[in-house]
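Complex shown without one protein chain; remaining protein chains in place.
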C-alpha cells in the first residue's frame, strides 16, 4: 500500500514505564493509525514471544535482568478498532549475547523512540486461520 | 549523497513468497531506484551470508525451521542496471537466540515491510577488488 508521510515524533519514554503499553497509548493519544516505530535503549525483565505455528500461539519467554535494547523495529496499524503496535526486539546481555523475538512487554530503563506517522487507506489487522492478526497481503 | 524523499510503501508480503526476490521485484515494478527497506515478521528456512574477505565471497549458512524476523534492514540501489536490494537480517529461534547476517533468501511466513523511496543522483554498485559490489564512498 502506498502511504504518505504524517507527523514525526522523537522522544524518551520515562524510566519505569512498560514500553509496549506506552507506545500503544502514545499512538492512541496522538491518533496515529498507521506508522513505523524504531527505538534503542535499555530494558528490564523483557518478555519476548516466538510464534508456534502448530499451536497457533506465541511461546512466551521471560528474560531476567537488564538488557541493552539493540534494536526495536515495528509498525502501527488498526486492530480491534484501535491503534496497535506490532514490534520485534533484539536484546543484549552483559556478555554481548543477543536474544530476541516478538515484543510482549518490558520495563523501560531507557527508551529513545522514533515514530513516523503514515497516512493512507485504513490498514487493519484481521484474524487469520493461522492464529495471527494480519493485514491483507500485497497482491 | 544528499537525497530527497519519494514515495512510501507499507505492505505485507504474501505467505510462501521468497522475501528477497519479492522485494527486488517490488522495486522493479514500482521503479524504485534508491531507497531504504525495513521489515519484521517470520521466515522459514532462511539462508544468510558472512563475507569471507580472504576468499572474496560469502559463506552461506542455511538455517532450518521457522525464525522470528527480528530486524530486516537494508537499502535499494542500482546493480547491473536494475534495482537491487542489499539487506541484513536478525533471526530469532524458539529459544530466543539470535542469528543473522547478509540475507540470501527466506520463505515468508509473515513479512511486514516498509520501503521509503529516495530520489537523487543515480546510486550504483560497482565491482570492487575485494569481491563486493559497492557505491563510491563518501569523500
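First chain written, first letter: the chains are A and B, and each begins at residue 1.
The definition used in the following text is that a contact is a pair of C-beta atoms (placed from the backbone, for glycine too) under 8 Å apart; a residue touches a chain by one contact, two chains touch by 3 or more.
Just so you know, these numbers come straight off a predicted model, no measurement behind them.
Student: Of the residues listed, B:41, B:74 or B:106, which one is in contact with the missing chain?
Tutor: Touches the omitted chain: B:74.
Student: Out of A:48, A:69, A:87 or A:123, point to the residue that touches the absent chain in the complete complex.
Tutor: Answering carefully, the residue with contact to the hidden chain is A:69.
Student: Residue-wise, where is chain B in contact with the chain that is not depicted?
Tutor: Here the touching residues of chain B are 1-5, 34, 36, 38, 48-53, 59, 61, 63, 71, 73-75, 86-90, 98-102, 118, 120, 123, 132, 134-139.
Student: Since one chain isn't shown, list which residues of chain A touch it in the complete complex.
Tutor: Residues in contact with the chain left out: 5, 7-15, 26, 38, 40, 42, 66, 68-73, 90, 92-98, 109-110, 112, 114.
Here, only the chains that are shown with their structure count from here on.
Student: Need the CA-centroid distance for the pair chain A / chain B, whole Å please.
Tutor: 21
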